[in-house]
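One structure, as structure tokens, below. Some questions next.
Note that one protein chain of the assembly has been removed; the remaining protein chains are unaltered in position.
The block that comes next holds chain A.
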Amino acid sequence: MAQKKGHRSLSSDDPEELARVPLQAVLLADSFATKFRPITLERPKVLLPLVNAPMIDYTLAWLESVGVEEAFVFCCAHSQQVKDYLNKSQWMKQPGTFTVQPIESHDSISAGDALRVIYNLGVICGDFVLVSGDTISNMSLKEALQEHKERRKKDPLAVMTMVIKHSKPSSLTHQTRLGNDEILMAIDPDTKELLYYEDKTDQSQRFITLDKMLLASTPTLHLHNDKQDCYIDICSPEVLSLFTDNFDYQHLRRHFVKGLLVDDLMGYKIFTHEIHSSYAARIDNFRSYDTISKDIIQRWTYPMVPDVQYFGNCSQMKLDRLGIYKAPEVDQSRTAQIRAFSLIGNGTAIGDHSVISNSVIGQSCTIGRNVSIQGSYIWDNVIIEDDCKLSHALVCDGVHLRAGVVLEPGVILSFKVEVGQKIVIPAYSKVSLLPQPSKQDSDEELEYADANSGVVESPSITSIANTRNVDPVPDSPDAEHSDTSEVGISGVGYIWSTTEGGHEEEWRHSIAPIPAEKLMEFCLSAHTDLGVSNQDVNSLPASGELQLDSESTGFDDGEDYKDSADFEKEVEATFQRVLAGVNPENVILEINSLRLSYDMSHADCAGSLFYSIMKSALSAPFSSNRELLLNTGKELSRWKDLLKNCLKTIDEEIEVLLKFEEMCLETTKEFAPLFSAILNHLYEKDILSEDAILSWAEEKEGADESDKVFVKQSEPFLKWLREASEDEDD
């Protein structure tokens, strides 16, 4: 009770403190992905039921419980449905301090766009919580908010606090639990600053590259592969303006977080907050849908569990032994068995000898006799006739399975699909009333990155025929007729096809447990990789401490050398693109940005560019030195402007000369005899000034004989230059 008291007194403090800036939240009610297709073609992802309530209810309930006062729900795909739902739900009319306000936009295709829209509305006035509408959590934000605010006071550049959660550091667990890739983070253990974030670690190569500056600037850093990103962020208002400034930021993590971490000009910082006992996870794909449903049934999300009516509008559940949740009005036959960890919704009837285990069954379903349902999710108003077998399937509202249908693991049946008698739907297939969209008309939920859930032209003959001549009205007799071949007699629906590659990936994200052979593969690859890269692991222990000491200079040099070589290559590649017809203006920009990202000087830049030009001159066919000289002359006059751009001062010009010299000695000996001629050319074309050439010659005065070869070669030219300048002086 003391806890109670304490809680109450704190919450009464909170409004006073928050009275200045009410805590706001932005809830993205659109995942901007296609992982939940085909279901999301008909209903937005946030309204899909999770155990017994739509996902968005979990997120809103959590926001309300952490003291958010204003929540902006950003809806894009199916925005009307989301708005209708919100209007009907308790959230809009709830008394108290929590208000929900929908924001609608139709042309946003990414989280970045959404945040730009919100910025333009100008509704956010202080720190806000940024979540997507499929986040399930019961954590308390108080501590994280406090930390964030205090950091902001000290350092206004700390714009974001990311919530992370400890998880078992096994690549297998990452894959099998939430169907995500492993996330690698580098965190400063003292300040909790996030220094490095990588969510697309390649399983095949078990090493990462860290910027050396990272090691130089922080005394200690921990590399973690045992953290789970909860996708809950506390952001300062600057985050929105950052999105607006950087119009190419689309994805929150892939672009924004990585962008901030790489960008050292602005110096914005991201911090992390780790939660321990509370729960937070995001439903990203079907596998995490399955996992999180099971976590809810196992009560890890307490108090957001089915028997605590947290959302008000859903029916009351009773919890029996062994995690069986039952609504009060379930018509269960005496011989039917409901096994552990299942949930049966209100008004559902279950026939004789049916067995249900590890499954969630929605409201008003009718389940016939001898039906076996295992590990499946069955939403509302589904009719399952006798002798059906379902394992690890997801069955949406209004589906009708006729007698004897077998759903193999990983099957997804979208809304109102009907399956004819004794049809076996093969594993991992997705069936929908809507035809599979081809790449061109995927207008509802645009995918801006990694389209891996098979959005491809339907290869199966029947479905091609269907997509061509069937209008998407499911009730048309035409559709029903032509579909019989796919889902059986009197069946309605298209089987969505996946590409070969997509199918390969399908098992990762499906509801079905991972097949044993895949698991074996996974374990094996993980182990062999570990064996191979043992030294790496030793020198760079995962989540271990990495102390930077003074001896790292040699290492730095190596790194530096590698960097400059890389840079040269990049510049060359860029130059090749100019040759391919890209506007030179852009190339200047590109080279500049390359210079910034590699931390090079203008001189390096000029040198590399010159090198590339000369190479391109060399690449043209030539038979004699004379021809080569001509070629070079042509190339040089062609790219004079480009080169000039980098030659701002005399230093760069000297650098170009040195580079040229180096080339003649090492890589492109063809130019050696032509050195003085080309030098002359450069001078005439106004690329190199006479001061530069003279000071180059002076510099070389004291050098070795071997180094002076070219100075000697161009002696006449130099002499002429000197005289000319003396003449001018006179």
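Assume contacts are C-beta pairs under 8 Å (C-beta built on N, C-alpha and C of every residue); 3 or more make two chains touch, one makes a residue touch a chain; residues count from 1.
Following the convention adopted for this analysis, contacts and distances are computed from a predicted model.
Participant: Quick one: find the hidden chain's UniProt protein name among "Translation initiation factor eIF2B subunit beta", "U3 small nucleolar RNA-associated protein 15 homolog", "FA complementation group G" or "Centromere protein M".
Facilitator: In UniProt, the chain excluded from the picture bears the name "Translation initiation factor eIF2B subunit beta".
Participant: Can you work out which residue in A:R116, A:K192, A:R287 or A:K700 touches the chain that's missing from view?
Facilitator: From the options A:R116, A:K192, A:R287 or A:K700, the contact with the absent chain belongs to A:R287.
Participant: May I ask which residue of A:S105, A:S140, A:S167 or A:S364 touches the chain that does not appear here?
Facilitator: A:S167
Participant: Which one touches the absent chain: A:R43, A:H78, A:R116 or A:R177?
Facilitator: A:R177
Participant: Which one touches the absent chain: A:T34, A:N52, A:S79 or A:N138?
Facilitator: The one listed residue touching the chain not shown is A:N138.
Participant: Residues of chain A in contact with the chain that isn't shown?
Facilitator: These residues of chain A touch the chain that is not shown: 1-2, 4, 61, 65, 94-96, 138, 165-168, 170, 172-173, 175-177, 179, 226, 228, 276-279, 287, 290-291, 294-295, 298-303, 308-310, 312, 316, 318-319, 323, 340-341, 357-358, 374-375, 392, 512-514, 519.
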